[in-house]
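Okay, here's the structure, questions in a sec.
The complex appears here minus one protein chain, its other protein chains still in place.
Just so it is clear, A and B label the chains in written order, and each chain counts residues from 1 on its own.
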Amino acid sequence: MSTSESKTTASAQFLSNIIGQSVVVKLHNGMLYQGVLESIDGFMNIALNQATEHYETDANGLLHRYDGDVFVRGTQVLYISEA
Amino acid sequence: MSLAEILPLEIIDKTVGQPMWVMLTSHREFSGTLIGYDDFVNVVLEDVVEYDHDQEIKRHAGKMLLSGNNISMLVPGGKRV
């Protein structure tokens, strides 16, 4: 994941392409966050804006709406996906 | 005499652009087109179907970065259903 490499990896490329876009982020415990990707680092720490919180899938109902920022710890991130 | 004939990362590299089935340590699995990967085998997939206990739980139309942290197996060819 190190972005300092001269050869950009597929993951680094993906991350730089999706900044500012709407994304979904799932954690290991099954929580799903959908929002605008403010920023992300090499540890997969993530900052979202205007996020909604669901369990597993948005079909399971809205658990919470965050009007401001949400910070997500990188170690708990399972995936980040284009919404 | 018998050397490592096939390198694991070589298999993954040859699968770029093709379907890949990714299994985590849990009962969760992902199947989609492999776009790329990095040294930690974090994986970028596209058009992904997410499964848990073999049940489809979510579809992802775009690209997805799947953390390599919990990936236990990768199967070229995608999930057979």
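What we mean here is this: a residue touches a chain if its C-beta (ideal position, glycine included) is under 8 Å from a C-beta of that chain, and two chains touch if they have at least 3 such contacts.
Rule of thumb we're sticking to: contacts and distances are computed from a predicted model.
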I want to check something: the complex is missing a chain, and I'd like its UniProt protein name from "Signal peptidase complex subunit 1", "phenylalanine--tRNA ligase", "Ski6p" or "LAME_0H06172g1_1". "LAME_0H06172g1_1"
Check: shown chains touched by the absent chain are B
Given the full complex, what residues of subunit B touch the hidden partner chain? 2-12, 23-26, 41, 53, 68, 70-77
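Here is the rule we use: only the chains that are shown with their structure count from here on.
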With chain centres defined as C-alpha means, what is the inter-centre distance between subunit A and subunit B in Å? 19
For the subunit B and subunit A complex, residues of the former touching the latter: 24, 28, 30, 35-40, 42-44, 48, 52, 57-58, 60-67, 69-70
Please name which positions on subunit A make contact with subunit B in the complex. 1-2, 9-15, 18, 24, 28, 44, 56-57, 75, 77-83
